[in-house]
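Take a look at the structure set out below.
Shown here: the complex without one of its protein chains, the others still in place.
Going by the order they are written in, the chains are A and B; count residues from 1 in each one.
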């Protein structure tokens, strides 16, 4: 008699596979217990939907192809309120369309995961090539004050692992979580090892236990309210309007709005130690640091390792959690190094919060590259050398 | 004989009931409710045939038509 977890593994296939980053995101979702996917085809994210469409009926989940990304985002939020784990996947143009209901998910504290396999814009841009042009849209794209959680994997294996983490964070903090990769990583094939269940942790949303006196939007542990799924008799009213702890609209009340929106921000800001992930290479005796994220960080890692072998005092801070921004980590590096290089596959987005965190302690140089090609190790070495000449 | 029970907190005095009453038994009262509106009142209780149209058409669930019960039966 096979268990449900056995069926998941059977549906995904071999334990070791040679697959794309998009596939890895789908596998991560399945391992995390996602049983509902709504999406709309878009290059270079379509393969996430294709994998989900193939796997979900096999495990008695539900795949639904919506009419657009607005509807996809709406459907995963609606489905999440029945108590299931939900995901959608898209690329820049689709992510633009999702902003409206992403804000709704934040306001209504709905756990869900959105994968964005980024391509360059503006507009239709370069559909088949990678870019990191949506980093700021992720932070500020939907209107109003809010915090968001975003993770940036650098490999196919990590795309799967961080998708699991994204579900855990979404469940823990009852908020949408973004997994941001790019067209290169999404379409690149690498070795993927599907982990055993005891090799990773799974988090489930805290559910309300008693209908007596239940207030659906009253802060619970970690400022997160206890969840009551639709159909369980709690009779919850969910609205995107400013609402009180009972969930009822109070859109003209300044104190209720203030209290609600600050709590939504604080439940993320007060738990940054649980949310922020990063990797450090050559942090000790480092004069010039690279701060990078996503696929760009891979070439940086090579350059730093090769540089240190040659005796150069270079290091790499790889940001995994981009939002909430790890400003304390960046500030700590800024206090120790002479200069910071920030390579980005855009015209400069994450360099801004980096500069804010560095606060003038050392020069910060942006190495911007757009057009769909990755930073080469040679380009990065040259930029490091140039920076070294300037400051050392 | 019928009486109407009115929820004065919910009635907004819109007159839908008065306008639709097929026996013309309702009218708008001259008194005010706590909401500052003139509520409907049943003035021709004997003419009211208990059809409940006012109750069914009230957009605010404010009217209930009931059969009057005699206390000295």
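One rule holds in what follows: a contact is a pair of C-beta atoms (placed from the backbone, for glycine too) under 8 Å apart; a residue touches a chain by one contact, two chains touch by 3 or more.
The rule is short, and it goes like this: contacts and distances are computed from a predicted model.
Q: If you had to name the missing chain as UniProt does, which of "ABC-type xenobiotic transporter", "Acyl carrier protein", "PqqA peptide cyclase" or "2-oxoglutarate synthase" would it be?
A: UniProt lists the chain that is not shown as "2-oxoglutarate synthase".
Q: So one chain is hidden, and I want to know which residue out of B:1, B:43 or B:56 touches that hidden chain in the complete assembly.
A: B:56
Q: Per the definition of touch given earlier, which of A:19, A:71 or A:192 contacts the omitted chain?
A: Considering the complete complex, A:71 is the one touching the chain left out.
Q: From the list A:10, A:128, A:274 or A:390, which touches the chain that is not on show?
A: A:10
Q: In the whole complex, what residues of chain B lie against the chain that is missing from view?
A: Residues of chain B in contact with the hidden chain: 5, 7, 9-10, 12-16, 19-20, 35, 52-53, 55-66.
Q: Touching residues of chain A against the unshown chain: what are they?
A: 2, 7, 10-11, 35-36, 38, 57-60, 62, 64, 66-68, 70-84, 86, 100-101, 104, 230-241, 246, 248-249
One rule holds in what follows: only the chains that are shown with their structure count from here on.
Q: What whole-number Å value describes the gap between the mean CA coordinates of chain A and chain B?
A: The computed centroid separation for chain A versus chain B comes out at 59 Å.
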